[in-house]
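Reviewing the structure listed below.
Yeah, one chain of the complex is gone here, protein chain that is, but the others are all in their spots.
Up next is subunit A:
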């Protein structure tokens, strides 16, 4: 198991370096002049040169690359040319917001997707199955930005139940951070009013982000459950008169969960990518929004930083999925 973990970590480091190199090259060979953009619309050429020199953009690309990779090995992701701040500092500010949003969305996706997938399979072609199929098709088909605006108009403007955007009310102050996850920190600090506010702000973006994930989990779980419920050992269990609920919950669901877990792992990475749209619509101050604003300003170092964070989280999730596989399926454990 130790060797297995070490091998995984080595692959992770190699992949991260490869990812950094690839993103650096792609973003730097793309057209655009960040120095001119930052210098301002009226800046003279020598003012643009001042900015270039300050950020090392006047050096050959190969030299910039070597310096960047060297800094990366020491944990330095460089400075944003737009905000002038360290990318690491900015990521530390934005990652928790995204992580919180993705975790809440993923929890919603699992809590709704798995049981409804199961129910849909058990009651195949009946009313509940039809409803969940509509839900799953909608989840895949609805564009996130459109769905987000729709929910804003309905729940925030029409019903005035939830806020339009943001993470907290304008004059509310976040509690002293412990985990940097607002929902967790407010609970740990016993600040239930701010917890309620934070929860009301996260509901709409989390629903929008979770919807496609929920749909995928639901569809995969339904399909797997249908297949498992038709297998011989389930038929045999039914023939032995074992209680249907016990068959579904204990024998069928566990076996149907393997592909669902794989799907959850994949969807986690997808969700991190999707935050770009959802965070823009809801002005959620996370890395998706940070990536968009940086990319639009040709601010390359934050773009590489965000890519690395998403890549890292994606790979960590996949490692956890591998471990979960081994936990659920003893055959995989013994194979290792």
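Keep in mind that, in the parts below, a contact is a pair of C-beta atoms (placed from the backbone, for glycine too) under 8 Å apart; a residue touches a chain by one contact, two chains touch by 3 or more; residues count from 1.
Following the convention adopted for this analysis, contacts and distances are computed from a predicted model.
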Q | Options "Aspartyl/glutamyl-tRNA(Asn/Gln) amidotransferase subunit C", "succinate dehydrogenase", "histidine kinase" or "ABC transporter substrate-binding protein": UniProt name of the undisplayed chain | A | "ABC transporter substrate-binding protein"
**Q.** Candidate in contact with the missing chain, chosen from A:51, A:101, A:202 or A:272
**A.** A:51
Q: Could you tell which one of A:115, A:175, A:269 or A:285 touches the chain left off the display?
A: A:285
Q: Could I get the residues of subunit A that touch the absent chain, sorted low to high?
A: 30-34, 36-47, 50-51, 80, 82-85, 90, 93-94, 134, 137-138, 141-142, 145, 149-150, 152-154, 156-158, 160, 163-167, 170-171, 280-283, 285, 289-290, 293, 296-298
